[in-house]
Structure formats: structure tokens, C-alpha cells
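Apart from one protein chain that is not included, each protein chain of the complex appears where it belongs.
So, subunit A:
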Amino acid sequence: MLTPPITSRDHVTGNQQGPTEIVEYGDFQCPYCGEAFGVVRDMLQALSNIKFVFRHFPLAESHEYAMDAALAAEAAARQQQFWQMHDALYLHQQELSDTLFPELAKQLQLNLEQFQEDMQDNLLVSKVEADFESGIRSGVNGTPTFFINGKRFNGDYRNLLAAVRH
């Protein structure tokens, strides 16, 4: 079961009041998460009843830029652009690097100085780590892992849309 349930600290998109709640634990550098990004985007376009949440699960020892990418998304969130950065990171997954993050921030017209300061903020590190820990407690064993209405979805993420429709 999802632990803790969706809270006000979470990043929510789709239908905020949607009756179907989907939570993804993801890593911006994980290729399967990159593939799942397209699946989620299509799902959110096809269905209007989905409340979608993204939580960080960076496998930082395996993926060099996973942690910094998560911090970039959180730094963007401080300027109300979490989802824009989330999408940009996945769209540029092949090019992740230290120089890409400010580049994307510039493209999103963020306050660059503030963005770079926030990237260094330990509070954001704690937030990402809290997401990771919640994932562990929820039974996440790799990325991406999805929860549908609080219950872990054990099927293939490519079938997520079909699973939600049923």
C-alpha cells in the first residue's frame, strides 16, 4: 500500500479532483521511466478522471544525474514549474548533464539565480530523500513503480491505460 497516501507536499497534475489516483515513483535517468513518461502523457490526454502524482526514486549509485535531475525538478517547483521541468527532463533524458539543468531552467524562463541557489538547498535533498523512503515503505523495488488508488500496480506499465480503464 502507498505509504503515506497522497499529501499536500506531493506534485499533482491531471484532474486535481480525479477519482482515480495514480502515483509514480520515478528516476529521471532511468530509461524505463523515460518510456513510461510517454505512456503517462498519453493516459492523461486520453482520460480526464486521473489525478497523477510523481514521487522521486533516484537510483543515484546507478545513475549519475538522477539526484541532480530530481533536485532540478524540485528547484523548478519553487517557481511553480515542477511539471514543466519534469517533462523537459524526460524529453532530454539522453542529454542529462550538469549544464543541461540551468539550460532547461532558462528555457522555462525561471529566475536562474534563484534556481541555482535552490539546487544547492539541503531542504530539497531532504524532500527527495523523503520521497525515496516513502517508496521503500510502500514496497517500491525499482523504477518506474505505479500505484493505482493506493495499491501497487504489478503489471507492465505499458498496459497502464488499459488497467486504469477497467
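Note that contacts are C-beta pairs under 8 Å (C-beta built on N, C-alpha and C of every residue); 3 or more make two chains touch, one makes a residue touch a chain; residues count from 1.
Heads up, the rule we're going with is that contacts and distances are computed from a predicted model.
> Pick from "Peroxiredoxin", "Indolepyruvate oxidoreductase subunit IorA", "Deferrochelatase" or "Protein-methionine-sulfoxide reductase heme-binding subunit MsrQ" the UniProt protein name of the chain that isn't shown here.
Options "Peroxiredoxin", "Indolepyruvate oxidoreductase subunit IorA", "Deferrochelatase" or "Protein-methionine-sulfoxide reductase heme-binding subunit MsrQ" narrow down to "Peroxiredoxin" for the missing chain.
> Give the residue, chosen from A:R41, A:R137, A:K151 or A:R165, that touches the chain omitted from the document.
Within the whole complex, the residue contacting the unshown chain is A:R137.
> Would you write out the residues of subunit A that touch the absent chain, in ascending order?
59-62, 132-133, 136-142
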